[in-house]
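Omission of a single protein chain aside, the complex is shown with its protein chains in their original locations.
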Amino acid sequence: MSLVRPAPRGRPDHQTRPPRNPLLLPLALILGGMLMGFLPGSVTSASGQVETEAGGQVETETGGQVETEAGRRAEGAAGDAVPQTAPPPPEIEARDTPSDRGENITVTWTPPPEDTGVGGPVFGYRIERGLSPEGPFEHIGQASPGATRYDDTNVADGLPYYYRVITLTASAEGTSGIGGPAIAAPQWINTNQWNVFIVLALLLGFNLYFIEHIKAGGKPFIRKIAGLEAINEAVGRATEMGRPILFVPGIQDMNDIQTVAGVTILSYIARTVAEYDSRLVVPTSRALVMTTARETVKEAFLAAGRPESYDESSIYYITDEQFGYVAGVNGYMVREKPATCFYMGAFFAESLILAETGNSIGAIQVAGTAMPAQLPFFVAACDYTLIGEELFAASAYLSGEPKQLGSIKGQDVGKFIGMLSVAVGVLVLSIAMITGWDPLVRVAEWIRIFWSTELA
Amino acid sequence: MSRFMTIVEKLDTLDKRWVFLVVGLAVVVSTIFRLTFPERPTPMVCAIYEKIESLPEGSRVLLPFDYDPGSEPELQPMADAFVRHCCEKGLVMYFIALWPLGQNMVDGVIRRVLTVEYPDLEYGVDYVDMGYKAGNEGVIAVILTDLKKLYTTDAHGSSIQRIPMMEGISNIRSFDLILNISAGYPGLKEWIQYAGTPGNIPVAGGCTAVQAPLLYPYHPEQLLGLMGGIKAAAEYEALLLQGYPKFRNDKNRFQTALTRMGPQTIAHLSIVFFIILGNITFQILRRRRAQERQSQQRQE
Amino acid sequence: MKRTIPLLITGVVGTVLVVAYFIPHPPFDSLREDFSIFFDIIASVAFILGGGNLIRMHGSRISRKESNWPYSVVTVLGFLLTLFVGLTKLGNPNGFLGSSVTTSGSYFYAAYEYIFRPAAATMFALLAFYVASASFRAFRAKNAEATILLLVAFIVLIGRTFVGELLTSWLPDSLHFLTIPYLVEKIMVVLNFAGNRAIMIGIALGIVSTSLKVIIGIDRSYLGSG
Partner (left out) sequence: MKRIMWLGILAIILLVLALRTAQGHMLNPFDSFHGFGTWFAALLTLAIMSFLYNDNPVYRFAEHLFVGVSAAYWMVMGFWSTLVPNLFGKLWPSLTAKLFIPGIADQPRDPLWFLYFIPLVFGILLLLRLAPKGGYLSRWALALILGTTAGLRLIAFLTADFMGQIRATLNSVAGYVHPSLPGGTGVFSFEQMFWDVVSVIAIMAALSYFYFSKEHKGNFGRFSRVGIWVLMITFGAGFGYTVMGRIALLVGRVEFLLVDWLHVL
């Protein structure tokens, strides 16, 4: 059996499409440019980045100088009001929060040695802010004991701000020196996300490489996917029995990739249906899905050379309500008794209601979804189920376009990268934990940081 | 064919309406008779109970109600039990909702529990309903640093400035515990990811049984305790009954989850019965078919 | 031309949104949220297509007196009445400008409380019956895979009732790893989770590839894949 389904009759040939996608070059340029931006000290990065970085350095220097002088002054001034017995934080620094949209300044300080965390003599810190080193300072927030950082999110871009941090104990306060001036500004590149960028570049790179490779005549091996073999059989059976085929594209809107994959599979099924001349019914739960499905099926019938058999009214909207939709589809199933039911897309609790009703009317059922919570029900109640990633692979496989298979190969490389990282990471971590050898512990930490995506 | 085999074959392809009937009867009958079974609390549920027990009076608890009527039967007993426990301990409660209909759920708990059972508690001093805000996890991300940026009024439109218990609340870090009840997205996962972990605030919560498996791995580092579905709610009620004997008097009011567990258990057992039945008939028929095949071979 | 412009729109919008993730500077910082809102708006506009199609479909059934046409009258009436009371906020205690359309007391709220909500909850509750019939039919030890499915579902089902505890409570402490609560916990926390994690990693890769295909214009079934 050939791995790629031969193009159905009457399909416009490849020449009508642009041979190379015009978007590839700009995409590559943008991504390449961004990669350069991540390199430290790079000249090619956006000008905003260089400026702020320089500005940031200046800030720290002046801030450091001001700190001692102004700190003494502030201590003297505050000493009149509150007894100065509490230890102040010995060091304080304020600077523009890096890699953000501006309007944010980060204040960091070293806690005094007396701060032993929650329950210790230090109750916490009060953070104060002023527009000049002399004050006046206003209270802007509080931090718990043990804290060393406060993000002031309530500042304007371009203004110099000065900060001080006051240690709070049961009876006294201790005021730190002055940190600043710090000027908030937005940055052009979020350097915190360098690791996401690398992974993205790798995955996209492999995908594009394999797509191009196949375009150039490469032939990939793709294993059999059980559910796919069943699709033709199921369509054929419905034709023999003279009963309709039901296609349910899930209950999510077009903003879910699963729906997109479902519609791609619908396109293939519609072509087969057009060839066999059987009847296809697509009830949808979203108006946009209805619109997209109509375009898709119409084109598929046209491609199969049977535009006259296309019936718009068989692709219709029921309701956005999850269970209202199920009620409607169930009603259709028991009244019209379709011979074959396809469920391809995003499903929630309705998965089993649909599949059990389909089963009770004796339909062949093929499902595919990437909702982990619903897979058990489809697996239990349907004849074939495309599990998770298989749904996306199927949409590429069935498209009939060889180059789409490149993306399947790309997915596999992604899995390989993931499995390799897990194997190496787990091994390094385990050895580090057993031996406690510092360099290895650091490598292990670095591996974990590389895969962390929490916003800094 | 023997009479026995006819019965087995009939059972094997039993009309599913018989299954429906048995399950339906199991639920209706055990609901009518208010069957209950003893519950032994699991560690994850105990962890939440003990956390609330350990909080000093006047501690601030944030209660996001992220569910809607669809999952109310599963989650409402949990919400009631949490609120009762907080009241008993004298904790200060802040209700918010990230689901549009979550606010109706907050209304419900205030009407059912707070105004009826604890009429002494005062709105704005002991509890406040801050209402629904659109924006999903975006809301959490904003109030992690600045609560008043989003919440300028409570659910009834009164200014936050005029609510005594809002004084001193600057962001999520002002709370001592986040006790979430969640039926999906946004929910517990988002509270862990956007508030608990970055803000270093203890998060605990309840969710539907369907969600629970996907949340387990956050325990214990990022999630103090997890209650999955009505069973966990029943366990919590059992703990409350142990700790606060006064709840033992009114079964209908204080043991909703426990009484709902009765029908569940019976229904579960009836499903288990059907699975066993299905397998027995399946094995008998398989053996019979294998025998038939053998005897046919011999004849040939 | 008819194909190039849509492909260009998809490509540019998709690329910009991917790149915007790395740019904290306004206006890119909020672009991803903005486009989610744009999607909601367009989807709301699309309600006109959906609702219009609903009316047209049932209208033609009524006018052609197809079988079951009286039920179509019910749909059309339910639709139009709810739409009317919702858009006019009829019966809202605080008037048209006063409060949200879902305020209790309005006719729209009544439609929600007495029709929408019980119907949705009951449809949802039908699942209780369907899980029973599906387990009766599907959980049979036909082969190795089906047997594993059956056994695990069985242990977890039992473990969720008091029977699970009773069945193995006689085991000595040294054999606690054979008790049903212990097994259920390990199945859920270790194995179920491992499986779900693998599925999720696979799905993420599938979505990355599919999105890429959409952005660079290889997957364009919505424009006709031919």
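By letter and in written order, the chains are A, B and C; residue numbering begins at 1 in each of them.
Note that in this section contacts are C-beta pairs under 8 Å (C-beta built on N, C-alpha and C of every residue); 3 or more make two chains touch, one makes a residue touch a chain.
Please read all numbers here as calculations on a predicted model, not as lab measurements.
The chain not shown here makes contact, within the complete complex, with A, B, C.
Checked against the full complex, the one of A:256, A:275 or A:401 touching the unshown chain is A:256. When the full complex is taken into account, the listed residue touching the unshown chain is C:17, out of C:17, C:141 or C:167. Although one chain is hidden here, its contacts on subunit B can still be listed: residues 17, 20, 23-24, 27-28, 31-32, 34, 70-74, 100, 134, 208-210, 212-213, 217, 228-231, 252, 260, 263-264, 267-268, 271. The chain not shown here touches subunit A at positions 195-196, 199-200, 203, 220-223, 225, 254-257, 260, 288, 291-292, 295, 317-321, 323-324, 327-328, 330-331, 334-335, 372-373, 375-377, 379-380, 387-390, 393, 408-409, 411-412, 414-415, 418-419, 421-423, 425-426, 429-436, 441, 447-448, 451-453. The chain not displayed touches subunit C at residues 2, 5-7, 9-18, 20-21, 27, 30, 32, 34-52, 54, 68, 71-72, 74-83, 86-87, 97, 100-101, 108, 110-129, 131, 135, 144-146, 148-157, 159-160, 177, 186-188, 190-205, 207-208, 210-212, 214-215, 222-223.
Simple rule for what comes next: only the chains that are shown with their structure count from here on.
Under the stated contact rule, the graph of chain-to-chain touches is complete, every pair of chains being in contact.
Among the residues of subunit B, those in touch with two or more other chains are 16, 214. Shown for subunit C are the residues in touch with two or more other chains, namely 120, 124, 131, 133, 135, 137, 139, 196. If you check the complex, the residues on subunit B that touch subunit A are 16, 145-146, 170, 173, 193, 197-198, 210-211, 214. Those residues of subunit C that touch subunit B in the shared complex are 33, 102, 117, 120-121, 124, 128-129, 131-133, 135-137, 139-142, 150, 153-154, 157-158, 160-163, 165, 181, 188-189, 192-193, 196.
Within the complex, the subunit A residues that touch subunit B are 141-142, 144, 151, 153-154, 349, 356, 360, 372-373, 454-455.
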